[in-house]
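Excluded from the complex is one protein chain; the other protein chains are retained at their positions.
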Amino acid sequence: MGELQRRLAEFAAARDWGPFHTPKNLAAALSVEAAELLEIFQWLTPEQSAAVMSDPDGAHRVTDEVADVLAYLLQFCTVLGIDPLAALDAKIDRNETRFPTPGTVSDPR
Amino acid sequence: MGELQRRLAEFAAARDWGPFHTPKNLAAALSVEAAELLEIFQWLTPEQSAAVMSDPDGAHRVTDEVADVLAYLLQFCTVLGIDPLAALDAKIDRNETRFPTPGTVSDPR
Amino acid sequence: MGELQRRLAEFAAARDWGPFHTPKNLAAALSVEAAELLEIFQWLTPEQSAAVMSDPDGAHRVTDEVADVLAYLLQFCTVLGIDPLAALDAKIDRNETRFPTPGTVSDPR
Partner (left out) sequence: MGELQRRLAEFAAARDWGPFHTPKNLAAALSVEAAELLEIFQWLTPEQSAAVMSDPDGAHRVTDEVADVLAYLLQFCTVLGIDPLAALDAKIDRNETRFPTPGTVSDPR
């Protein structure tokens, strides 16, 4: 993932896109790409949505939008110095305390 | 990242959230979390947005939303069998052809 | 609707919110509010989503988010001098040509 962040940073630098890549603009672009992914599913039933990868064109579109979402998420994190994997790891730890499973003796911390 | 995908899958399975995690619902949730990240920036100037991590409360909120976006992106990919890093790597390759830099002899493929 | 646009403009002016209400910021806020409306539905089945107004709390949340979406849409239109009703009327005209119904003799234009 670090390697992809490096490739994305070089790609943007080579095209002088740095001034456009404020955190605000990258957050907007991330949100727009996430909506484009959702657009593929908006009229599908739950069952159709589960079968989206069985059609080559659908699979290509979905994979392409996943790449765009990840690209803007990583560029956002690079610009602000956030480690997304560490952020998620810490969040899962917190959620395990917030949403205990039925059989769990709740953590007294 | 594979380890995070495994933790997220176990977390959802332990809470019987599987039936809710259709690709359509996860795409909607991803889009909602991306909008929550954008919400932090919506009234900020570009300059204020660049300084968001210097405030501890702002830094915590941003990092937390990044974790939520990544969590739904990874769960979406797990459910559909997509490798997000490979998807992005292939996309950067394609974009290098689509957006040549000024000094590049354009690739004849 | 003009009356609501006037109330919204006075409300913002009385609080000195004008400098924040650039078209870009209002478009971001509109998108964030639309995502908050979607959030109410993200884990619901189609059937549950159709029954959302039968629960008073659900009905209140949905109505409140509809108001927020409309508020930002109208403020966006006020700032840019767009008449949203005329815009939609013209769009439906265009769509009637783009998506003819089965029994329609297609318009040769």
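Just so it is clear, A, B and C label the chains in written order, and each chain counts residues from 1 on its own.
Please note the rule applied: a contact is a pair of C-beta atoms (placed from the backbone, for glycine too) under 8 Å apart; a residue touches a chain by one contact, two chains touch by 3 or more.
Just so you know, these numbers come straight off a predicted model, no measurement behind them.
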{"item": "Touch partners, limited to displayed chains, of the chain removed from view", "value": "A, B, C"}
{"item": "Hidden partner interface residues of chain C, rising order", "value": "1, 4, 7-8, 11, 14-15, 22-25, 27-28, 30-31, 33-35, 37-38, 40-41, 44, 46, 49-50, 52-53, 62-64, 66-71, 73-74, 76-77, 79-82, 84-85, 87-92, 95-96, 99, 101"}
{"item": "On chain A, residues whose C-beta touches the chain left out of the figure", "value": "20, 25, 28-29, 31-32, 34-36, 38-39, 41-43"}
{"item": "Where the unshown chain meets chain B, residue by residue", "value": "28, 31, 35, 45-46"}
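Note that only the chains that are shown with their structure count from here on.
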{"item": "Per-residue overlap in chain A, given as positions that touch at least 2 other chains", "value": "28, 31, 35, 46"}
